[in-house]
Structure formats: structure tokens, C-alpha cells
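Other chains dropped; remaining ones untouched in position.
Which chain is which? They are A and B, in the order written, and residues in each are numbered from 1.
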Amino acid sequence: MSIKVLYFASLKDRVGRSGDELNIEAPLSVLEVWQRVNPNMNIPDTLLAAVNMEYVGLEAEVNDGDDVAFFPPVTGG
Amino acid sequence: MTIKLCAEIFDPWQELADFQGQAAGMAGKYGATGIFVGTMRDFNQGDEVRGMHLEHYPGMTEKQLQRIVEQAQGQWQLLDVLLIHRIGQVSPNDTLVLVAVWSAHRGDAFDASRFIMENLKSQAPFWKRETLESGQIRWVKKNSNGYLKQP
């Protein structure tokens, strides 16, 4: 089972990568995904998360094949 | 509803003329068009800005924009909506965003165009990275709330 993790904008600069591939054995929460791929970095307070392009809370479940995205507050318009 | 992400300079007045010209079915039905055009300034937070990069999350951006417009269509009686947002490298005085709403009555046009802009600002996954006159590069941290009056 594998999930894709994406980072955008200043968060991408901060983690130093645009994404990760993560192999999991069972569904994880979004927070657990973050902790697996960034074990040495606390999750930023203002971070936003999306699963399959929908906004979710950190408790949302992530399953095989899902895309998880982490990014800072949006600043379009 | 038409939603476009645009990697090149676009002319909002030309886009409006083209869109309305093709929307023959609306002719005579709309009494009100509410429009907002966002343009890149050459200053931000007290600093002169030379250029800007607009990053976005391909796929999610379109999905969120479509949802915002659908929400507006659910709340107000709208005949059509045009939404164009720039992406990529932009310069001062470039148009960043165009929102236009056609409706029979002006209250709906005003309310819906503003709703779409505020939700776009808070929900659509775009991020601005500014290059200052000094050469310094910085990410814009947060959008302001457009319903609050400026000091």
C-alpha cells in the first residue's frame, strides 16, 4: 500500500522536497502521515491539509492510493 | 460557468467582451454584471515589489474554484460566471484575477462576485512568492480579510 505526499510553496522550501512516497501497512491519519515523512519536524500550526484535493482535518483517514497535500495558508487572488 | 487558469498576461476587458459576445443566450436577460479585477501592485507591506510567482496545486485549484462558483450559484440567482486566475510569473500591473457575475438583479451580482472573491482568497490553493526591489525573495504569508475596512 502506498500513498503520495505533496508539499507546496514555503512548506516545500522548508521540508526541502516537493513530495514523498510512503508505504503503509494500514490506514493512517493525516497527522500520522506527516509524522512518518517528517519525523524531525513538528507539524506547523497554520498548516493546511488536503486528501485527494479536498480539505481535511489532521484526524482524517488516509488510505492506499490517496494523495495527501500539505501547504501553508493560501494567498491567491 | 467558465473557469480558466492562465499562464500568460490576459486583458480583462477583452475577456469580458469575448465572453459576453459569445453568451447570446443571456442577451436581454441580465440587468446586472458585478465584476472584480485584481491587479498586481508594485508595493506590498511597505516594500517595493519587482515581480511575483504564483504557485498553485494543479487539479485542486480548479476543483476548489468550481466548488466556490457552484456555492454562489446555489445562493444567488446567477445567469453566468466567468473566473480567470493568473498562474506563473507575473509583473506589476498584470491582472491577477477576474471574477464576473451576470444576473437579473444587482444585489445578486454584487453579493455573488464578492462571495466568490473572498472564498477564492481563503480557499483556492494559490501561493504568492514576491521578488522585492532589493532582490529579496519572500512568500506572502496571509491574505487579508476583504470585508474589513483598511486602516
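The rule is short, and it goes like this: contacts are C-beta pairs under 8 Å (C-beta built on N, C-alpha and C of every residue); 3 or more make two chains touch, one makes a residue touch a chain.
All figures in this text were calculated on a predicted structure; none of them were measured in a lab.
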item: Composition by chain label (entire complex, not just displayed copies); value: A x2, B x2
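One rule holds for everything that comes next: only the chains that are shown with their structure count from here on.
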item: Contacting residues of subunit A [partner subunit B, same complex]; value: 6, 8-10, 13, 50, 53-55, 69, 71-77
item: Parts of subunit B lying in touch with subunit A, wherever the complex brings them together; value: 38, 54-57, 59-60, 63-64, 85, 96-97, 117, 120-129, 139-143
